[in-house]
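Shown here: the complex without one of its protein chains, the others still in place.
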Amino acid sequence: MQLGLIGLGKMGFNMRERLREGGHEVVGFDPRPEVTDVPTIGALAEALAAPRVVWVMVPSGPITHDTIATLANELSEGDLVIDGGNSRYTEDGLHAKLLSEKGIAFIDAGVSGGVWGLKEGYGLMVGGSDADVERAMPIFDTLRPPGDRADGFVHAGPVGAGHFAKMVHNGVEYALMTAYGEGYEMLAAEELITDPQAVYQAWSNGTVVRSWLQQLLAKALKEDPQLAEISGYTEDSGEGRWTVEEAIRLRVPVPSIAASLFARFSSRQEDSPTMKAVAALRNQFGGHAVKRISESG
Amino acid sequence: MQLGLIGLGKMGFNMRERLREGGHEVVGFDPRPEVTDVPTIGALAEALAAPRVVWVMVPSGPITHDTIATLANELSEGDLVIDGGNSRYTEDGLHAKLLSEKGIAFIDAGVSGGVWGLKEGYGLMVGGSDADVERAMPIFDTLRPPGDRADGFVHAGPVGAGHFAKMVHNGVEYALMTAYGEGYEMLAAEELITDPQAVYQAWSNGTVVRSWLQQLLAKALKEDPQLAEISGYTEDSGEGRWTVEEAIRLRVPVPSIAASLFARFSSRQEDSPTMKAVAALRNQFGGHAVKRISESG
Amino acid sequence: MQLGLIGLGKMGFNMRERLREGGHEVVGFDPRPEVTDVPTIGALAEALAAPRVVWVMVPSGPITHDTIATLANELSEGDLVIDGGNSRYTEDGLHAKLLSEKGIAFIDAGVSGGVWGLKEGYGLMVGGSDADVERAMPIFDTLRPPGDRADGFVHAGPVGAGHFAKMVHNGVEYALMTAYGEGYEMLAAEELITDPQAVYQAWSNGTVVRSWLQQLLAKALKEDPQLAEISGYTEDSGEGRWTVEEAIRLRVPVPSIAASLFARFSSRQEDSPTMKAVAALRNQFGGHAVKRISESG
Partner (left out) sequence: MQLGLIGLGKMGFNMRERLREGGHEVVGFDPRPEVTDVPTIGALAEALAAPRVVWVMVPSGPITHDTIATLANELSEGDLVIDGGNSRYTEDGLHAKLLSEKGIAFIDAGVSGGVWGLKEGYGLMVGGSDADVERAMPIFDTLRPPGDRADGFVHAGPVGAGHFAKMVHNGVEYALMTAYGEGYEMLAAEELITDPQAVYQAWSNGTVVRSWLQQLLAKALKEDPQLAEISGYTEDSGEGRWTVEEAIRLRVPVPSIAASLFARFSSRQEDSPTMKAVAALRNQFGGHAVKRISESG
């Protein structure tokens, strides 16, 4: 089917390719002339036959908001907008309302898979009405991995449910990565272990902990066995923060997701003010000398 | 090749079957007459041609220790004992020494895979000398999943390394399970989400969080969508405790593994003494009435 | 000086008493006829000589908001409103603006001390302009504990700073209570310890951990040595949740405050959905029987 696609960055660019390979007609827009198919969003609207379907794949936050606001002007009644970016699910209701005032439908779509999605397909979690989701299904079916639809796609609920599910996905992702990281650190610290990479590699089949992330870590360790080229400094993209915030709203205890989020915050600190305070306290009650009979008191 | 196998419980019974299907001659011993091949460990030793290889697959702790002590008497110089149970790696050196005094070699083998191992193969992490490991390789090759040896088997280092790697595997396993559990709890708590099972199912392909455990949780939720039949009461088998203890020894921070371990402890408490103390404190400084203007101040 | 005081619950009632003992003229309003001095907020405004100072001590949220909106109508230019409740600091700017449109000044005051404040004085953290804070200083000086002003009162910054400091105070309070709770639980679990109460009591002087909360726990344990009459079910009043949310905004890792908050959430669950998922997973990969050779592997 025909699709407009706004945002041809790392994710959008690959998605356009996968969709075209799947036989869809994609008109892409991006501010960078070297990748765009049309000069403006207006031109994109003109290039599509009504009723249109337009997929937005731009950074979450103001850019997504502005893009949807523009689409509210450029599109027409009966069109459908899909926000495939990492918007906070609380934005979805606002966007749906903005568009519905013009008679335009809205779906939120959480998209997982990163740079591997082009080849393997993207995990999709979408929110919206049954009719709207059904309408975009040919697109979803091409983007998602082959096989049973239920194994790579979910219509998670009404508008907002897709991004909520994707947010939780990313919160879980944070915690899984920390779990594998802690395991790696223990293997690397224990001198009995000849090669942590070989252990991670061996977990690929038959074990309880086998997973895509486990295999990626084995791969990363093969490329750089001591991870010498990689700093622990780690950004967070928002979903982890949102997950903990929503957990608080829902009164759900999430110690492992929160610990993973805080570990990222810590990774970006030169020194920990908390630990400076702890060290200051020890200094106050234990005296200045480093070695003493009763260290902490 | 020929192998003695002591312990025909859930794990050992299936391993005997997999080994026999792989063409090995297995003589199994178990105290339960209905499953054992020989009446005693002594009879098992007699039934095997020297030099023998005997795999011990019994509960960790005293039973493993006693079994190995018995083997030290019943076996002969040149034989090889493999401890495939979940022994703490610190036991391995003692067992190796006990056996080496009789000229008997020792390998520690961490075995993962649970009830699925019979069909899919067991992930194996072993510790010992190169020569000993090479000698038992036909057994390992049959037990491990098919495919590249490195993807389901690792010779992790000298004696102790196998059980250490398996211990870390289980520590990581604890944390992974908690991560998926927290994700499930959030999905179940959010009314936008129609069906948490469908979300977990959809994570099977294309997503960053796809894994064997993710698929098992999707399967469990399919069987019991609200997990209504399952209590949160969760035992821990030792490896999680040992992982945190070893992390402390190695000065490795493991917040997510420790949180997972503590969550298991908490799951087995009727009420939390810590929280009783917290409630008592709030009562002391905030007064007895439940509703008040300044609740905790 | 003269003061209007709205809200005569547990906190406000005692504050009126302490202020009157300190020589101030307090006109109190509360919807409950048995405690109020005047029938309405309008009557309270009339009873005070301009320029008025009115202290609001009502539950945070809509009631505080409505009370301040009412005061914006009933008070006059030059008056001063102090919000002494547990409002979220992000509300303070809105309230200040609402009042400043009528020429009314605003101070936010975090008040700590609970039921003990009447006798010992209240710890005060306030936000506002220098002039406004100076104007209300006679009130603050009576409410705060005797001694150096700096040891029980802080002008923490502009509007919002008082409630922010109080919010952090409560976040720290959560973590301190958990710390003492964990210590109690360990003492109670170890059979060598004859009487946990006696240990807590002995920490009252000379130790590093001595504190008001430590003494309160010793007192609570004296009244109920096994805390048998107290459930671990623990509410949270908002400040703990806000602290973690603000920590996320500020990218400050707060593992111990977050753990304390999550422990409260857990205390209110009959069973943990996270742990039900963990138990379901163990059941999936480990089989149904409770006892098995390789429990979790």
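The letters A, B and C name the chains in turn, as written, and every chain counts its residues from 1.
Everything that follows uses one rule, which is that a contact is a pair of C-beta atoms (placed from the backbone, for glycine too) under 8 Å apart; a residue touches a chain by one contact, two chains touch by 3 or more.
Please read these numbers as outputs of a predicted model, since none were measured by experiment.
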| item | value |
| --- | --- |
| Option from A:P51, A:G114 or A:P138 whose C-beta touches the chain left out | A:G114 |
| Options A:A45, A:V81, A:A198 or A:L213, residue touching the unrepresented chain | A:L213 |
| Option from B:I68, B:A258 or B:A279 whose C-beta touches the chain left out | B:A258 |
| Contact footprint on chain B, counting only the chain that is left out | 208, 241, 244-245, 248, 251-255, 258-259, 261-263, 265-266, 268, 272-274, 285, 296-297 |
| Touching residues on chain C - with respect to the absent chain | 89, 112-114, 117, 120-125, 127, 144-145, 147, 150-158, 160-161, 164-165, 168-173, 175-176, 178-180, 182-183, 185-187, 189-190, 192-195, 198-199, 201-214, 243, 246-247, 250-257, 259-260, 263 |
| Sites on chain A contacted by the missing partner chain, in the whole complex | 7, 9-12, 57-59, 85-86, 110-116, 166, 170, 173, 177-178, 180-182, 184-185, 188-189, 213, 216-217, 219-221, 224, 227, 230-239, 255, 259, 263-264, 266-267, 271-287, 289-290, 292-297 |
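Throughout what follows, only the chains that are shown with their structure count from here on.
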| item | value |
| --- | --- |
| Cα superposition angle of chain A on its copy chain C, in degrees to the nearest 5 | 180 |
| Closest chain to global C-alpha mean, per-chain Cα centroids | A |
| Same-residue or different-residue interface between chain A and chain B, half as cut-off | same |
| Averaged-CA centre spacing for the pair chain C and chain B, given as whole angstrom | 45 |
| Euclidean distance of C-alpha centroids - chain A vs chain C, Å | 37 |
| Multi-partner residues of chain A (at least 2 other chains) | 208, 251-255, 259, 263 |
